[in-house]
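Mind looking over this structure? Questions follow.
Removed: one protein chain of the complex. Kept in place: all other protein chains.
Showing chain A:
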Amino acid sequence: MARLDEVCKLPGHQGIVWNVGWNHEGTILISCGEDKTVRLWARNINSENNLWVCHSILSDGHQRTIRSVSFSPCNKLIASASFDGTCCIWEKKTSTEGNQYECTATLEGHENEVKCVAWSASGSFLATCSRDKSVWIWEVGEDGDFECAAVLSAHTQDVKKVVWHPHQDILASASYDNTVKLFCEEDDDWVCFGTLKSHDSTVWSLAFDSSGKNLATCSDDRTIKIWKEYLPGNQFGIATSDNTPTWKCVCTLSAVHPRAVYDISWCHQTGLIATASGDDAIRIFRIDPESDPHAPTLEQLVTVPRAHEQDVNSVAWNPVITGLLASCSDDMHLKVWQYKG
């Protein structure tokens, strides 16, 4: 029987914890929240029970709630997105007193609340999205400057999440307009090349699998969906237009989550899918290996009913340590979990 064991519960944030993530080496856990701080957590090597402890608090960067936080692929920079309409770039400075993060740039431009920030896999781009309905792409300059490369107004409502493709400069965004949109660079501009329609309510989050050919989405409509990329001229008879790939919804999982599903994380090592839900639970799924890849079925492996005392806002698989999952909640806590199959 598969299990999800609680490794530790991490207090510290003074308010809702909105987002969790890892650095790309899997050694630092990062979180942010209502208390306008970003916190970095590392495993305490002196303790026997492998506890994670907070070793840095990044404050004074934002005036309002920090909604999202993301490590750059080089692990040296952190980007945080806030309801104050800005995005801060924090840079690691090593001094005699140890490592410290300093806010070295503030990206302004969104009209209002920034909901999410994400670095591209190449490290060349940063994406942000906002209640102002726009998605922005920032180009990272050699001198540490960030230039706006595109302002994309494809969505008709609040944009909740932006996620980059794991290998290519392709961006996916999820919105209150119930759709997911895909963007890529064309000539000297960014264009929307796909709209994924199937959810009946806000799409809260999304995650690519390790290949980047499958996408999982979760929604306020209490479902999660799996989308598959079909290239032009594919042998499966899936139509494409304008020589761009078609993303087709190949699986919908309903009647499992009794409340909105706020976040979804697709483990690039194990293929496990974790969800964070408004029913305070964390669930783990996998695609049934026996099922047809063009109509896969999701197998529910674990449910932790009272994973947190309130809504679970975010879940993130550790990119290196197999089966290690982080979560955070309205209950002001983070938790670290270990999956055992």
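Everything below uses one rule, namely that a contact is a pair of C-beta atoms (placed from the backbone, for glycine too) under 8 Å apart; a residue touches a chain by one contact, two chains touch by 3 or more; residues count from 1.
Rule of thumb we're sticking to: contacts and distances are computed from a predicted model.
Per its UniProt entry, the chain excluded from the display bears the name "Iron hydrogenase large subunit C-terminal domain-containing protein", taken from "Armadillo repeat-containing protein 8", "Cyclin domain protein", "Cytochrome b-c1 complex subunit 6" or "Iron hydrogenase large subunit C-terminal domain-containing protein".
The omitted chain makes contact with just one of the residues A:6, A:25, A:102 or A:147: A:147. Contact with the undisplayed chain is limited, among A:25, A:60 or A:111, to A:111. From the options A:104, A:157 or A:211, the residue with contact to the unseen chain in the full assembly is A:157. For the chain missing from the display, the contacting residue among A:25, A:189, A:288 or A:309 is A:189, taking the whole complex into account.
Not every partner is drawn; the one left out touches chain A at residues 83, 108-109, 111, 113, 131-133, 147-151, 153, 157-158, 176, 187-189.
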